[in-house]
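Quick one: the structure is below, questions incoming.
Of the protein chains in this complex, one is absent; all others appear in place.
Now for subunit A:
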Amino acid sequence: MSTATPTAPQRRSATAAASNYIDERTSLSVFVKELGRKAFPDHWSFLLGEVALFSFVVVLITGTFLTFFFQASMAEVEYDGSYVPLKGVEMSVAMASTLDISFDIRGGLFVRQMHHWGALLFVAAIGLHMLRVFFTGAFRKPRELNWVIGFTMFILAMGEGFTGYSLPDDLLSGNGLRIIDGMIKGIPLIGTWTSFLLFGGEFPGTAIVGRLYSLHILLLPALLVALVAVHLLFVVVHKHTHYAAPGRTQQNAVGPPILPIYAAKAGGFFFIVFGVLALIASMFTINPIWNYGPYDPSPVSAGTQPDWYIGFADGALRLIPPGWEFVWLDRTWSFNILVPLIALGLFILLVVSYPFIEAFVTGDKREHHIADRPRNAPTRTAIGAAGVTFYAGLWAAASSDILATHFRLTMEGVIHALQAVVLIGPFIAYFIAKRVCLALQKKDREIVLHGYESGRIVKLPGGEFIEVHQPLDEYDRWKLVSYETNQPLMLRPNDRGKITVAQKIRAGMSRWFFEDRIAPVTKGELEASHHSSQH
């Protein structure tokens, strides 16, 4: 492109001419040259983030189609569409237009279901991606800020999900809003007015769907798109992490080039995600609002479930024991709502700040580009397992009624069991995960020192049977020895001969993190073991 000069009147292909035209107006060639042959590390677990990104794109595309038909108005109309059982029923324009999308527009139901399934997948993929990043320590310097950005997107994605769920104004979405309204009212000082303003008067009012629609199609997606851009920009700046393997170091990024292999794989993968969502949407009904009917504050709705990602919050509400509400100073203190809100808030805060906590404990200021195997960071992995258990307990609680009826248990029994899971479960999970990690590390050491068990039994001249062990080659060995351990911090006075409180805290946490540790095999150890086995 750039070699073509006005003095070289050779014939150029149309592509070259077009490239030239664009380049002379954009300097695009600089970017292509800079980025086109970048190595992009490859691993199945790196696909989770891609699933999130691609399902977000699908949701944007399908959502745009839906906006052409959906009308976010709560004005009352008499339904007059194709779905006979609801003919003549009073409902909001929002509900009626959603029914029209489903029953009167060809392919409308398909797009609507793809949108909903895509949204569920979007949140799920972000969650799994975050677990991958957490358990492999990919949040360490220099990627701490990208962790925070990613987490913010997780919250925004749930916000997108909830606002979207509320738009059709059917019985379930209205009930969901009812719960939100009740929760907001329970917040001290500002709750009553916040709810009043949000709903434009008394619940349910006629404003909320339109307001949520603005958030759903304008504010939240704009934020998400902007954060996605920053998130990916950081991936370019930091280069992707890779797992320990021969030849891969902290100073290189190893993988196929972006053009053509990575582009083909990722581009193809986008179509696969899109295609799988299309398949699900064509085969499985989701959110059949025509079965629920329009919102009415009075009918029963037993056994209904919120979308999966709201489950943990709903579960938290269910697990509060009776009686946690008081009148004090002539005001109502609804701890049955405040405690779940605060607990979830603290949980979120802990997750967001974990990279900074770990960095504080280790004091490690180096860049880390090699992702850990989870077993090689036992305490971190155990903390993650505890967090997952806590979340899972809350999540299961959102289905407490279904659990009870399905397994023929009492409601009380299920709730008490889940209260135990949420309060004690994390400790048990922590303990088990840590022991499993240490055991796996020990096994790795065994393998490095004595080789794989080959399964071949031989009889020694002395009549003794032994199993032949297959030694590792240096490449396989590298995967098992290339990690670092930390030693608990020793408290030492600083320059002014003082031990600060922060130092004490850090030393305590450091002991907690690194007291139990198993160091990788060293060269000397391997040699020593060879010597001893020869005798």
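Methods note: contacts are C-beta pairs under 8 Å (C-beta built on N, C-alpha and C of every residue); 3 or more make two chains touch, one makes a residue touch a chain; residues count from 1.
We adopt the following convention: contacts and distances are computed from a predicted model.
Peer 1: Choose one: "Cytochrome bc1 complex Rieske iron-sulfur subunit", "ABC transporter ATP-binding protein", "Electron transfer flavoprotein subunit alpha/FixB family protein" or "Acyl-CoA dehydrogenase family protein". The correct choice is the protein name in UniProt for the chain not shown.
Peer 2: The missing chain's protein name, per its UniProt entry, is "Cytochrome bc1 complex Rieske iron-sulfur subunit".
Peer 1: Which listed residue, A:Val84, A:Leu460 or A:Val501, touches the chain dropped from view?
Peer 2: Answering carefully, the residue with contact to the hidden chain is A:Val84.
Peer 1: Of the listed residues A:Ala229, A:Ile261, A:Ile342 or A:Ile357, which contacts the missing chain in the full complex?
Peer 2: A:Ile261
Peer 1: Which of A:Ala94, A:Val133, A:Leu198 or A:Ile289 sits in contact with the chain that's absent?
Peer 2: Considering the complete complex, A:Leu198 is the one touching the chain left out.
Peer 1: Who touches the missing chain here, A:Phe69, A:Phe269 or A:Phe347?
Peer 2: Reading the full complex, the residue touching the unseen chain is A:Phe269.
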